[in-house]
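As you look at this complex, bear in mind that one protein chain is not there, while each of the others sits in place.
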Amino acid sequence: MTRSITVTINGITQTHEVEPRLLLIHFLRETLSLTGSHVGCETSICGTCTVEVNGKAIKSCSMFAVQANGANILTVEGLAEAGGKLHAVQEAFWNEHGLQCGFCTPGMLMITKQIIERNPDPTDTEIREGLDGNLCRCTGYQHIVNAVRSAAKVMRA
Amino acid sequence: MKVTGARELPIKPERAWELLQDPAVLSKAIPGCQSLVRIGENQYELKLKMLLASLSGDFLGKVTLTDHEAPTKFRMIVEGSGKIGFLKGEGVLTLSSILQGTEVAYDGEAQIGGKMASVGQRLVDTTAKLMIKRFFKKLVKQGFGQDPDVEDEEETDDV
Amino acid sequence: MATTTTPTTTKTEKYVGQRLRRREDPRFITGTATYVEDIKLPGAYYAGMVRSPHGAAKIRSIDVSKALARPGVIAVYTGQDTKNVGGVICGADLPGLRKPHHYILAVDRVYFPGHPVAVVVATDKYIAADAADDIEVDYEVTQAVTHPEKALAPGAPAVHPEWPDNTAFVFHQVGGDPDKAFAEAEVIVKQRITSQRLVANPMETRGVVADWRAADRTLHIHTSTQIPHLARTLLSIMLGLEENRVHLVAPMVGGGFGCKLNVYAEEAIVAFVSMKLNKPVKWIETRRENFMTTIQGRGHVDYYELAAKKDGTVTGIKLKLIQDLGAYHQLLTPAIPTLSVLMMPGLYNVRNIKAEVVGVFTNCVPTDAYRGAGRPEATHGIERMMDILAAELKMDPAELRRKNFVGKDQFPFATATGLNYDSGDYAATLDKAMQISDYAGLRKQQVEARKQGRLMGIGLSTYGEICAMGPSPATPAGGWESATVRIEPSGKVTVLTGISPHGQGEETTFAQIAADELGVHVDDITVIHGDTAIVQYGIGTFGSRGTAVGGTAVYIALQDLKDKITRWGAMFLNSEDVHFAGGVVTDNKTGQTVALGTIAAAAYRAMKLPPGMDPGLMATKFFEPSNFTYPFGAHIVVSEIDPATGQIEIRRYVAVDDIGNILNPLIVDGQLHGGVAQGLGQALWENAVYDDNGQLITGEFMDYAMPKASTMPWIESAHTCTPSPVNPLGVKGVGEAGTIGSTPAMVNSVVDALSHLGVRHIDMPLTPEKIWKLVSTHAGSQAA
Partner (left out) sequence: MIPNSFEYSAPASLSEALGLIAAGGKPLGGGMSLIPMMKLRLAAPEHLVDIGRLTELSYIRESAEGIHIGAGCTHFAVESSALLMGKCPLIAETANYIGDIQVRNMGTIGGSVAHADPAADYPAALQALEATIVLKSAKKERKVSAAKFFIDTFTTALKEDEIVSEIIVPLEAGLTGTSYQKFLQPASGFAIVGVAARARREGGKISLIRVGVTGLSGNSFRATKVEAALLGSAGTDAEVTAAAAHATDGADASSDLHASAEYRAHLARIYTARAISAALSRTA
């Protein structure tokens, strides 16, 4: 039994028929071919699947697509402006070398945006606590912390 | 994992022994037991539906009662496997008479495997303890001729 | 002659050495990078694995009927169907090595939890998951053995019934006269030191898309690997295909850390299915599967003995190394502990060594290369032993190390284990680390802290490592690397490298090298890797070899090309006295120039060729290194322990690393930070735990503690530089340095914090509970 859901994703409203058990991450990746958000675990720990639903960063592997019916969703693909101008968090991760293999990066960018929106001038400790729902195996987090701090500075300005 | 402890039952040791050897009683005392069918001397096929909050799983296995030293001591082995993994509990139960009735001391091992083992580690201990508690509660109720599946109307209503 | 072309941008400023942000990053930060799971082929099926929940069992029967009846299920294959496919290949060899045949699907027994017993193929992954659950496997469970020492005990269950002693090999190495050294020793210290199993846990799990195109008799595979060419060779052998009919691509790879330096059963299974069904087939590993079935690292029980004089001079080292191999040999499994033996003396001038390595089968997933591969274990061993010896002699651990360092004038230095250290100044890194951390001041603070009942520790490790794998005779599959540099008719440059970067940033660093050598803008360079149909045969990315070996191949190809360019320039300028620099060939006499772009266009137009020159402008080179490189460093960790709970706080982390020349400091910092995180992970949190019944009980991120942003310290990083003479870039390699240096520094710090209570050693991970128990049991036994 499928259900019809209507969602606005990166500014585009669309309607799809989905099985109730379809996870939001699979809806994004398989149904919509938005493959920027990734799957890194099945226990809601790693955060590579983080997207924004109605302005809140959530783990899209732990939400059913049907729960997002009517929602406004932002994924990594929607961060940059239409003309290609990068979002401050994207620029900051690039400048500060906040990524290596890049697999965790989309989730890191989405949580960074949330951290800064809620706390425009976070301390390093607040940044680190804010990142705890996102694992990175490459960077040791130091350059990610630098990136968040630097993006916050740009976004405050 | 070690499972040891003791429970006091408000029934006489002879009665407790009787209940613990009776498959009809056991089938109603083992939490989640769907059926217990005799397949040999003191050996029963067990169908179990484990329900704990949202966790649920069907298990097929057996219950074995052995090493009897009537009426004080025997070994109970419960094992089962299903899609979410497998479990095995084995222990010696020792009954002794106390003022309030019977003390049943148990000393054994619980093992889980498969999916449950790799994701549910932190819950094995508390869950095993919970199941043992439920088992004895349901056993005692039967000793008093009560339906073990009827929950006590606990005084939880504050209004 | 055509002389009108788009002029290529020229630049005189050097790129090498700059903190250039990475050129590969836009695809990652915009979510447009293509990893294996992102590849969608029309009509593709999805494979799901059915895996053993048991560590050891016989398979009585497999009932697939229910799965086959499920709508959307295409096929199910079991070990009976795949038993003629070649087994998983082990590339390492040792004298007398026992190699069990490693069927891609279990045939009649399972040997470790997660062992695949069947594959289901369905039209989508949801149905595949349902169908995998439909399959009923009847197992006869047998007793598993999961600890290597228990496996060696008499009467232990046999992992492979044909080898009841569970011993895959015993390997001996002796250097100097260790027996004499120990007989004459004034002090001997001994310690059992374990190095627990770790899970590499790249954020991207493994995954394969196989596409057999029957009409072309060609197999196209996308797989998440560090070694695309080797994987192609090995898979073609397993599948019985001609190698040139296998096209393998490593697309973007989400981390490897050694666990993707392998060829796995699943890669062959998915290819087998695709060939059976004539359809593309995809399989993506879940994290749970990754924990159970992707190789793990470490798994040592080491028995160390150190012989020394009373003045602290270390005269001999003995090691009995028990390596937990797991149930099978993966690509390099038995070779890994031999690297530990090579690394035994660390940075110290110890002439007498004796090692015995026992490789032990257990009912666990195989161990193999994980970041550092054998060297972290050895470094941890020697660095712990140096602290234990220092405690025994009541010497400062820094002084003891300094006393035993190989001197900076002793290079090249032949070790007792047969290596030849290339260059170094070990005292300089230690000095710098001590200066940055204010070691003397820290020791004073520690005295004060102890007076207040606080537990403050200062730990150091002066580590060395074997990098830039490596000379071919010492590397199982060849240790050279390849590069092609192609200047296109427009003058733009394409670099094809045989390594396979997956986060290390060589699309940037190799462009820096090429831009400098050719005097062009870095944006004029494109670096391509990972596709066996495009790139010449190469070895891959592992063993801190990318830049030292792969980068050198690029460099020497560029030299070849520069020679060609110069000859073209000479023809253009009609002069023999010319030189190529800054993107132009200049006549040394007249000062007249001709630009690279002009030359490139002419080389392809080929109206007229310089004498003896072919058309085109391309060079392919294979670089064979003459030696490994030997980076080193000194790490200092300041820690404080909460005596009430055993909780460890890292107050400072100072890392001074000497990795030779640095091409891009930004990228180097990132490599070091990540390495330190993994090393601290082992010291403090990570642990792959199997219970005695063969269950992996830390099988998800819920129980396997990864380093997190909030648990990682700030790393104060600095460098010294002794360029490597092994390659013209003077680089040594940085991928594994942080991991190797950090683990013992951390453990030494915590042991140091408790040393006044009489604590000499703690096995990893240093859980708060362990520390609390030590504090409780040793409290009141304050020695000094």
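Each chain gets a letter, A, B and C, in the order it is written, and its residues are counted from 1.
Simple rule for what comes next: a contact is a pair of C-beta atoms (placed from the backbone, for glycine too) under 8 Å apart; a residue touches a chain by one contact, two chains touch by 3 or more.
Bear in mind that the values here come from a model prediction, so they are computed numbers and not experimental data.
Considering the whole complex, the residue from C:Asn588, C:Ser626, C:Thr645 or C:Thr777 that touches the absent chain is C:Thr645. Looking at chain B, the residues touching the absent chain are 1, 52-57, 83-84, 115-116, 119-127, 129-130, 133, 154-159.
Although one chain is not drawn, its touching partners on chain C can still be listed: residues 125-126, 129-130, 133, 286, 288, 644-645, 647, 685, 689, 697-698, 701-706, 711, 767, 769, 772-773.
With the whole complex as reference, residues 1, 3, 19-21, 23, 39, 42-45, 47, 50, 56-59, 61-64, 66-67, 69, 111, 114-115, 130, 132-134 of chain A touch the missing chain.
In the analysis below, only the chains that are shown with their structure count from here on.
Chain centres here are Cα means. That of chain A falls 46 Å from that of chain B.
Centre-to-centre separation between chain A and chain C, using Cα means, comes to 29 Å. With touch defined as above, residues shared between interfaces to two or more other chains in chain A number as follows: 43. Across the assembly, chain B contributes 119 as residues in contact with two or more other chains.
Put simply, chain B touches chain C in their complex at residues 81, 83, 85-86, 111-115, 117-119, 121-122. Within the complex, the chain A residues that touch chain C are 19, 21-22, 26, 29, 33-43, 45-46, 48, 75-77, 79-80, 86, 90, 93-95, 97, 99-106, 109, 124-125, 127-132, 134-145. The touching residues of chain C, when paired with chain B in their complex, are 53-54, 113, 133, 288, 291-292, 691, 693-700, 702-703.
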